[in-house]
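All protein chains but one are shown at their positions in the complex.
Labels for the chains are A, B, C and D, by order of writing; each one numbers its residues from 1.
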Amino acid sequence: MSNAVEQIIAHYAGENPGVIGKLRRLLHTGTLAGTGKLVILPVDQGFEHGPARSFAPNPAGYDPEYHVNLAIEAGCNAYAAPLGFIEAVAHKYAGRIPFILKVNNSDSLGGPDQPCSALTSGVRDALRLGASAIGYTIYPGSGLRNEQYQGIRDLIAQAREVGLPTVLWSYPRGAGISKNGETALDVVAYAAHIACQLGAHIVKVKPPTDFIEQKEAQKSYLEVPKSTLAERIQHVVQSSFNGKRIVIFSGGAAKGSDEVLEELRQIAKGGGFGSIMGRNAFQRSPRDGKKLLQDAMAIFRG
Amino acid sequence: MSNAVEQIIAHYAGENPGVIGKLRRLLHTGTLAGTGKLVILPVDQGFEHGPARSFAPNPAGYDPEYHVNLAIEAGCNAYAAPLGFIEAVAHKYAGRIPFILKVNNSDSLGGPDQPCSALTSGVRDALRLGASAIGYTIYPGSGLRNEQYQGIRDLIAQAREVGLPTVLWSYPRGAGISKNGETALDVVAYAAHIACQLGAHIVKVKPPTDFIEQKEAQKSYLEVPKSTLAERIQHVVQSSFNGKRIVIFSGGAAKGSDEVLEELRQIAKGGGFGSIMGRNAFQRSPRDGKKLLQDAMAIFRG
Amino acid sequence: MSNAVEQIIAHYAGENPGVIGKLRRLLHTGTLAGTGKLVILPVDQGFEHGPARSFAPNPAGYDPEYHVNLAIEAGCNAYAAPLGFIEAVAHKYAGRIPFILKVNNSDSLGGPDQPCSALTSGVRDALRLGASAIGYTIYPGSGLRNEQYQGIRDLIAQAREVGLPTVLWSYPRGAGISKNGETALDVVAYAAHIACQLGAHIVKVKPPTDFIEQKEAQKSYLEVPKSTLAERIQHVVQSSFNGKRIVIFSGGAAKGSDEVLEELRQIAKGGGFGSIMGRNAFQRSPRDGKKLLQDAMAIFRG
Amino acid sequence: MSNAVEQIIAHYAGENPGVIGKLRRLLHTGTLAGTGKLVILPVDQGFEHGPARSFAPNPAGYDPEYHVNLAIEAGCNAYAAPLGFIEAVAHKYAGRIPFILKVNNSDSLGGPDQPCSALTSGVRDALRLGASAIGYTIYPGSGLRNEQYQGIRDLIAQAREVGLPTVLWSYPRGAGISKNGETALDVVAYAAHIACQLGAHIVKVKPPTDFIEQKEAQKSYLEVPKSTLAERIQHVVQSSFNGKRIVIFSGGAAKGSDEVLEELRQIAKGGGFGSIMGRNAFQRSPRDGKKLLQDAMAIFRG
Partner (left out) sequence: MSNAVEQIIAHYAGENPGVIGKLRRLLHTGTLAGTGKLVILPVDQGFEHGPARSFAPNPAGYDPEYHVNLAIEAGCNAYAAPLGFIEAVAHKYAGRIPFILKVNNSDSLGGPDQPCSALTSGVRDALRLGASAIGYTIYPGSGLRNEQYQGIRDLIAQAREVGLPTVLWSYPRGAGISKNGETALDVVAYAAHIACQLGAHIVKVKPPTDFIEQKEAQKSYLEVPKSTLAERIQHVVQSSFNGKRIVIFSGGAAKGSDEVLEELRQIAKGGGFGSIMGRNAFQRSPRDGKKLLQDAMAIFRG
């Protein structure tokens, strides 16, 4: 029994044992087992950006088996992917690492006028494939916000009924938000708060920049410390029910290892619960990708 | 047995015992128990306006536990909040104060062209969390009016089946209403009447101003007394089935205590059934917020 | 057993006994019982036009109990109202007068671009409240026609299953119809015919004017007598399956008693089955309103 | 046992006995019983064009009983009409002539921007009223094509389950088709083919003109004989699974008897399975209407 884990789990009291059990499983897997921290490998970029943009830098990644193997060997807490990638490996890897089935996805070929991912799988698929959680993306700021919030409302309820927690990707985007605003501190904190209010068990947002998007919010931020990333992370964690919900941060586009690791140190320092790192891991060579994931875990273990 | 309460309850004859029982519970809780009056603490501003704009003035409010505690300690009749805030505290506080689960919400990052909140929880959540009522916002005047009226129609029916009453936030807003018109006397009275016709058990509107929005209505208001807030409140109560439905009034943005209390006196004088006061309570220090709520109750107790 | 009633009922042969029974009940209630004629009191104007515009002329009308009492005392065949107004009185008045639950409603604050009422109650509510029929408004001519026709199709089927007949308010309105066209003879006759084809048991239209809206229809009206209201009523009755469906006529905005009564005489002379009269009744003083309803009944009794 | 009928029925092998039985019933009713040909009386013009435009020329037609009588007396294979008209006569005429319940309808007062009929009845109504088939209109070429194709897909499946065949009115219309194109040979043949692919048992189209609408199709028609109506009918029959589906042709607006009969001769010569003739029948005097229908049958009997 890990104190670090049980302190987190205590904030989910009231959840049913099935959901609690899967949260414990995520927190008790891999190198970071028992620390209360998570490093997750997500591979939905083939769907989101296309296969060549995702896998040409390291063509081994065209094969769905590559990624689940990488996640296991590096010691990740979980592996997250869309339906097809999970279906291609589940029979062989179920039980060896928790799967997070990403149940909605966007491609970059076209779509509705306002950002909204398509439902591509569901809770029954998650059960059938032995997944430990479902994942879903909302775009706060989108004109199709209502469809997405109502969609996740229904999915969280269905997942709960079968004992599965929900991981919510909360990415502000849409008509009323500037490009810089998508990672603005106020907007990211707001997006994390919304995800918590919607009932997400784990929230994933982008690391916030030192920028305030909404005029009405500027006054409120006058006294919020925000010059370092660690401080901004802290504000996002605070906005997530004062740290009572697990918030993890994504890594974004591939970049140099030093830069990646420095960002992770700030996330850890600010009280972030971990990182979800895709392209920075699988677009490197197998050895380098694995090493970067392990370095990340070392940072979160502290 | 309270005469004041039973006189109100008598107007809901025909409702099933489950719903009646929960209404009695709301009216028999806290400092105002048995008076037929209500002061409710609502905390959905994190969702509606963002966490920093809501909680930076009193950072204790980032923690969901702060608010339910404040409501209990101040002696409120109920605590209203979205799914996440209720989920975070229900296991510990269920049974100690009635919860009103706010089942739809808007954020201020984006959304549909015409005002319409997203469904974020439901009747089954209310049951699961031990709530005593559901809350829902309609925006009369919106081009998406039909979706909202039909939505609440279905929710009221579902809630009734499991013995839960419904609190309706009726906030006029949308294409055909001017900014001033949103709190115009004719519009607020109309919004309250619509909520009653839709079957709401408790209606929440904003205090009306001395302004008539609709040209077609101006003649009808020639002889309606409306120069004081108390008179306008009286007209809204009259428009709510001649006082046979519970109508409470929201407080709006934070302001000076004197101003708040004077408004409450007018509401009480006009026959309003109570107040639902959020930012004016939780954006003050714990001591000041609690005091203001208690002063409000003192006014309604008379 | 009334011959006048049974001659009407014979045209509904094939309907199930539940529906037939409720139709008999409507035709065997009040002053006009057994005559085959109907005078109904509808009070949905609070919802449709706002409370002050509806009830300020006679403030007793703010109270839902006022109207059902007026209908009973005047000897009406039925009382029609939206959910809230029926809920407020059903426990006390169910069984004393047939209720028609108006299951959809519009307000005049805003709404969709093309006319379409919101669903505000349903067949289960009608059962729960002891209603004898449901009422529904369609707007032929609206761009949202399909939603409305399909909606009433489903509701008629549901209502029939539990033995309830349907009253259809058929009010032409929308993009392709001029303001004058809304009461044009061709359009009103067409609207009545559509309502009959949709399966309505009782059709409510406005008294038609001596105007032909549709160019394509003008030739067809060359030999249709239409200079008196009685003749136009006769054409509408003919267009309603040659008089085999009950068609009643609404009174419109309040006006002088002589004018109202002259209109009713023409309706009666033209073979109309009765009148549905709201504002002209409840916006008068209790005594005058009751008297006007009784005068109307005297006309239809002949 | 009729060889002509059984040869047609053989092309529906695989259908369930219920559907086959109703098809046999349609082909074994009236004057043309056993010939494999059909003349059907449809009366939905009151709904589609309005009552006066439909029935003023022969006011007996305002009465729903007139038409079913005409169909029986003239010896038609079936009588097709919307819900209301069938409900008004079903109790008296069920079993005396097959009814085709037209389950969707348009009026000419208004509607969606792209052509799409409203659902006005359904398969359960067809069963309840003793109908032998359902009828449905699609508008190939409409921007709302998908809603219509998906709608009829579901209805055909429901109807089949209870042993009812489906008659599909396939009328090209909409944004991309010129007025002349609506009856162009390529477009009518295409519309008939689509109806067959959608699973219709009987297809109804308009007689095609000697015009090719689609540029891409012109080359394909260089060698298709098309100068006479009979040749064009033959091409439509060929396009309907090489004559393996029953295709009948509508008569359109009222015109002179000689013109009507010449058109029917061409339809018969081209291998058409029959005619569905409304206004040309019921807008004539009872005697003339009946005679024209009988003359039509004489042509198809050959």
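Assume contacts are C-beta pairs under 8 Å (C-beta built on N, C-alpha and C of every residue); 3 or more make two chains touch, one makes a residue touch a chain.
Computed from a prediction, not measured in an experiment: that's the story for all the values here.
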Quiz item: Of the chains that are displayed, which are in contact with the missing one across the whole complex?
Solution: A, D
Quiz prompt | Chain not shown: contacting residue from D:239, D:266 or D:280 | solution = D:239
Quiz prompt | Contact residue for the chain not shown (choose from D:172, D:251 or D:289) | solution = D:172
Quiz item: Which listed residue, D:141, D:207, D:270 or D:289, touches the chain dropped from view?
Solution: D:141
Exercise. Kindly note down the residues of subunit D that lie in touch with the hidden chain.
Key: 11, 13-14, 140-146, 148-150, 153, 157, 172, 174-177, 186-187, 189-191, 193-194, 196-200, 214, 216-217, 220-221, 223-224, 235, 238-239, 241-242, 244-245
Quiz prompt | Chain not shown, touching residues in subunit A | solution = 46-47, 49-53, 56-57, 59, 62-64, 82-85, 87-88, 90-92, 105, 107-113, 116-122, 124-125, 129
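One rule holds for everything that comes next: only the chains that are shown with their structure count from here on.
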Quiz item: Given the touch definition stated above, what is the smallest step count connecting subunit B to subunit D?
Solution: 2
Quiz item: Copies subunit B, subunit C: same or different interface, half of numbers shared as the threshold?
Solution: different
Self-check item: Whole-Å gap between the CA centroids of subunit A and subunit D
Solution: 58
Practice problem: Would you mind pulling out the distance in Å between where the CA atoms of subunit B average out and where those of subunit C do? | Solution: 36
Exercise. Scan subunit A for residues touching two or more other chains and write them down.
Key: none
Quiz item: Touch graph across the chains, line, ring, star, complete or other?
Solution: line
